[in-house]
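Working notes for the structure below.
Omission of a single protein chain aside, the complex is shown with its protein chains in their original locations.
Per-chain numbering from 1; labels A and B assigned in written order.
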Amino acid sequence: MAAALFGSVNLFSFSSQRTIISKRAETMKNDERLTDGAVETEERRGGLSRRSILLTVGGVATLAAVSEVAAQPISERPPSASTGRVRLVVNGRQHELDLDPRRSLLDVLRETLDLTGTKKGCNQGACGACTVLLNGRRIVSCLTLAAMHDGAEIKTIEGLETNGELHPLQAAFVEHDGLQCGFCTPGQIMSGIGCIAEGHAGSPDEIRIWMSGNICRCGAYPGIVAAVADAAKGA
Amino acid sequence: MTTNVIGSPLQRVDGRAKVTGAARYAADFNQGGQAYAVIVGATVGLGRVTGIETAPVEKMPGVVAVITHRNAPRLPYAPHKSYIDPATGERLHVLQDDQVRFYGQPVAIVVADTLDQAERAAAALRIAYTAERPLVDPADPKARPVVPEAGKQPDARLPADTARGNADSALADAPVKVDEIYEIARENHNPMEPHATVAAWNGNRLTLWSKSQFVVNEQAEIAAVFGLPPENIQVICPFIGGAFGTSLRTWAHVTLAAMAARQVGRPVKLVLTRKQMFFMTGHRPRTLQRMALGATADGKLTSIVHEGTGETSRYEEFMEALTSVTSFLYSTPNVRTRYRLLPLDIGTPNHMRGPGEASGVFALECAVDELSYKLGIDPIDLRRRNEPAIDESENKPFSSRSLMKCHDLAAERFGWSRRLPEPRSMRDGRLLVGMGVASASYPAFHAPANARARLLPDGTAEVEVAASDMGPGTYTSMTQVAAETLGLPVERVRFSLGRSDYPPAPSHGGSWTMASVGSAIRAACIAVQEEAAKRPRDGRPIEATASAQRDPDVAARFSMHSFGAVFAEVAVDPDVGTIRLRRAAGAYGIGRVVNPRLARSQCIGGMIGGMGMALMERTVLDPRDGRPVNAHMADYLLPVNLDVPQLEAHFVEEIDPHVNALGVKGLGEIALVGMAPAIANAVFHATGKRVRSLPIRIEDVLTV
């Protein structure tokens, strides 16, 4: 079946992809009666309760011999046109770049400018590791296109020291041990600077709320809160 | 010359590097002319690849290679197993055949000049499969448990079956019983740093800047995979952005990066997507456990039956210490444990912080809590009544055991005396408040390790070990050990790690780094001082390498474990069911504390990990094809800053002369163990509803 499908359809047309996916969808629909049966007994979210699993699985018509082509069509579009020159001022230094418009600010920082202090944790705006300041405001650099920021000023973790002196928040992170592995730390610090500048570092509780866009899997949160609170006092 | 550096709350020696962005993690090692690789994963959960249309993708802009099982080199894959690999089965041989064993398994790799080009090309690659419905759920009746091969021998490290006395008949006869099933969801490590490898060949020599908790094993494994002498391979990993076990093994992506780099004749950078981290690099296995306790009316345990089952893959038997603690945590004449595996169509699980113990102790400590309510005995008192004098499973004394001291200290700091015993009896305004407690335990492991120390003419010292630092502070604490042994201020000691050409160290996991590597560093520092005493000062560096391991005689005489006690307070909203941790306190007996500042951070981090396990973490697989449906940081919930309240970590003073010369027992794992049952027990105390399945979420307590 697979070979037949593969040979008989034009792999690059939208409609053939749809055909193939809908085959797949039909097969999924074969399970309907079983999940219907599970509805009454399902108690836990996510279809995970033991009872529903038994019902869902027992005697099921499986996806046997399904063939599937899931890839996206190869675009007949030309490669992304260059945007022309994009000027970015990063940590006070001006850069003029020819950029593929697809490139995120994060990738330009890391892969083109070799400013690898800014981290890619999820590339989906769901962790905060890539936080930088864009024209003074904290943002996640993975969810914005570099080419949209011609003329913008960007501050990254590498730009915080002055004459070899740590920024007060950097020093506070070390002092309060607001880090363990250090991978989320640049994002935490850039976010903390934004948090203080926004005036949301008035109390530990306020800091916890306004620093919740930066995940720390090591669990250094108490130290992070103490560091931001400490630096806010001097700000 | 003793400086008392050990025990001082030194700030992290690598703190400055980490707060300035100077610390370089694997993906930060950009190489000139590097290409970017993206892995294409199978979109079916079980089956065969029947067609791949590579030609159009090869013509796409920037694409330099499309590698599939059809054109990939046949790799030697010489036999290689370290102790962190499953003893039974064989690792995934990537791109060597057309078989799809689990959803997301790599079936191709695309290499291009830029990351955007590689991602686009990977998305465009068309692959046809034949597919069957995979079996991915341990609760599926079609899943057949097996006895783990490595657990069959009587002297197995993780025996499949153990027994003393007659636990089943004692259980049947017990006046008071608890006999329940406990379930823990599949969890993913989700370190902030995705797995990453930058691979560069120079002739037949390969350099890998690669995220690894075990650089010497990564070197050995890649050597075996490619049929090269290990000395041809250099693995470099100075910083790890969290790992929690996921980088103990060398997964398929490292091979793919090296394969791609060789194929295209350029350095290649390969970084896993966050989604790929949910199926390609191990997970804490789902477990189903029966825990049965029998007791007398006055709270003396007469029997424990613990039957635990964990999922594994079809191609490897991943084992963890699910039932180990049950045999010695409490005193009882009758214990039976059984450990089984359920092979499923999933990637092989692996160790995740507190592996085995975290899951097993959850069942045991919830059951003990349930028993306390049945008996009407305070949960701490119940544990005290069953405190053993020795390790009854091995008939050996404990090298040290401070479990009840931990309970007493943490109970006092936590304010346990304010707890009203009756469930659902405490409120704060509208909110239901509950307090829970659990014991924790984790073995004090020790593995052979090596270290090199070098005294330089300028009065400074260098120490080198192929160890790792995934965040606990290895750089700092080892600097302290070296400084104290050498009698030097810490500023004059430079400790380096994370290179496979340094003296070999064991894997960075299992809470044994300080015991193992610290002991080796101490030995090397003593050796280099002895060497210095023998030699005239001629202006040249003086160097010595030494190894250390635990005295087998001592190991035979004592049972060695860390112990701890964890207390948690939760508030449950009776209207909308939200469960929030309000505070927690833990006390731990871990031998000597090398750096209290770092130890406290590590403990609090472990408690937060345990909180995630208790209330949030769960990777959900679609039973139709085994795909994780919440493979996303917004959908796989981890605690955020606002979730984390006041947490306290205390250490009881404990001098253990037996474990090792440093007297350290390890901290990383036990910090997580015990937190989940303490929270689950607090949820019961708050609501009167016993939830035996983790994570405990809103819908579990909504109708209480």
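Here, a contact is a pair of C-beta atoms (placed from the backbone, for glycine too) under 8 Å apart; a residue touches a chain by one contact, two chains touch by 3 or more.
Operating definition for what follows: contacts and distances are computed from a predicted model.
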*What is the protein name, per UniProt, of the chain that does not appear here: "FAD-binding molybdopterin dehydrogenase", "SWIM-type domain-containing protein", "PadR family transcriptional regulator" or "Chromate transporter"?*
"FAD-binding molybdopterin dehydrogenase"
*Among the options B:Arg12, B:Arg101 or B:Arg120, which residue touches the chain absent from this view?*
B:Arg120
*asked:* Suppose we count only contacts with the excluded chain; which residues of chain B make the list?
replied: 43, 116, 119-120, 123, 573, 575-580, 615-616, 620, 622, 624, 627, 629-630, 632, 634-635, 637-643, 695, 697-699, 702-703
*Spell out the interface residues on chain A facing the chain that's missing from view.*
17-18, 21-22, 24-26, 28-29, 31-32, 35, 38-39, 42-47, 52, 68, 70-72, 75, 77-81, 83, 100-102, 104, 123-126, 128, 131, 137-140, 143-145, 147-148, 191, 194-195, 198, 200, 209-215
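Everything below uses one rule, namely that only the chains that are shown with their structure count from here on.
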_Could you work out how far the Cα centre of chain A sits from that of chain B, in whole Å?_
24
_Residue numbers of chain B touching chain A in their complex, please._
11-12, 14-25, 27-28, 30, 43-45, 50-51, 53, 56-57, 60-62, 114-116, 120, 123-133, 137, 139-142, 183, 185, 190-194, 239-244, 271, 273-274, 470-473, 597-598, 600-602, 604-609, 618, 620, 623-625, 632-634, 638-642, 644, 646-647, 693, 697, 699-700
_Could you list, by residue number, the parts of chain A that touch chain B in their complex?_
1-3, 5-6, 11-12, 28, 31, 43-48, 50, 53-54, 56-58, 60, 62-75, 79-80, 100, 102-103, 107, 110-111, 114-124, 126-127, 129, 156-158, 160-161, 166, 170-171, 173-175, 177, 179-186, 189, 207-209, 211-225
